[in-house]
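Report on the following structure.
Removed from the display is one protein chain of the complex; every other protein chain stays in position.
Presenting subunit A:
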Amino acid sequence: MDIALEQVDYTYAAGTPFQKQALHDVNVRIPSGSYTAIIGHTGSGKSTLLQHLNGLLKPTAGIVRIGDTQVTKETKGKQLKPIRRKVGIVFQFPEHQLFEENVLKDVMFGPLNFGVKEEEARTRALSWIERLGLPEGTAEKSPFDLSGGQMRRVAIAGVLAMEPDVLVLDEPTAGLDPAGRKEIMDLFYELHEQRDMTTILVTHSMEDAARYADHMIVMHDGTDVLQGPPETVFADAERLAQWRLGVPRTVSFQRLYEEGAGLPPAPPALTEEQLAAYLAADLRKGGGAS
């Protein structure tokens, strides 16, 4: 399902003394099946943009196209429910959305709301609880007895159990320990590959964006300033710095190395593996900063 925003404006509390324009003239295309990372400094409009992707917010001007559906200012609430079934959102700190008496019921909540049969919802819920690496017997526990990290997994399972075509992740690993972060990010990537899902990741971590994404959108001051593959985006550290963004650690190391060795800048190494390969190739040539 392609998602496209055309000349989208969004103003909070329009018509009151508190009004604040959060998006202006956003033109973004998220191709079906892509892994898109949205980056930008705090307050650049990332989260507002994200809420347009399943009709939680309707644009004050412009059009949002989600698959065959168009969302404009006039779109009625009822037309949005089918969109929400297809576009699942994992919000920041999703553990705050748990409410049922046990984990199983909470994970089943989404599917049941979208008309999945009870039996089917239960099967899905159990398989997702297992898939997210939650210990046996978690399904019967109260979500409020779990640890923070486990609660996060239950909340994510609750969104995945809806089996959406598009998965939107708003900083899904904020506040998790490094091992948990990697595990969850790898799981999302695996799902992305297996299910041919469109994945949209909003993140502050340039490393995550570089490692997983194949398409990037850079937001600044409520508008999209750059779109393209991570290689292009991270090649231009100067412009990123203007938008108060950085490059992944691998890229900054690579640049330091090139400077020291007097080499021209090569395409950015997006992961540690790519960086290692680049360094190995250079050393084999007999170069090196030493």
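The working rule: contacts are C-beta pairs under 8 Å (C-beta built on N, C-alpha and C of every residue); 3 or more make two chains touch, one makes a residue touch a chain; residues count from 1.
To be clear about the criterion, contacts and distances are computed from a predicted model.
A.B. asks: Considering only the chain that is not displayed, what protein name does its UniProt record carry among "Dissimilatory-type sulfite reductase subunit alpha", "Multisubunit sodium/proton antiporter, MrpA subunit", "Energy-coupling factor transporter transmembrane protein EcfT" or "Quinol:cytochrome C oxidoreductase"?
C.D. replies: "Energy-coupling factor transporter transmembrane protein EcfT"
A.B. asks: Decide which residue listed in A:Q21, A:Q70, A:Q97 or A:Q227 touches the omitted chain of the complex.
C.D. replies: Checking each option in A:Q21, A:Q70, A:Q97 or A:Q227, the one touching the absent chain turns out to be A:Q97.
A.B. asks: Can you tell me which of A:F109, A:W128, A:F234 or A:Y278 touches the chain that was removed from the display?
C.D. replies: Looking across A:F109, A:W128, A:F234 or A:Y278, the contact with the absent chain belongs to A:F109.
A.B. asks: For subunit A, which residues reach the chain that was dropped from this view?
C.D. replies: On the side of subunit A, residues 12-13, 15-18, 51, 54, 56, 77-78, 81, 84-85, 87-89, 91, 94, 96-99, 109-110, 113-114, 144, 158-159, 162 touch the unshown chain.
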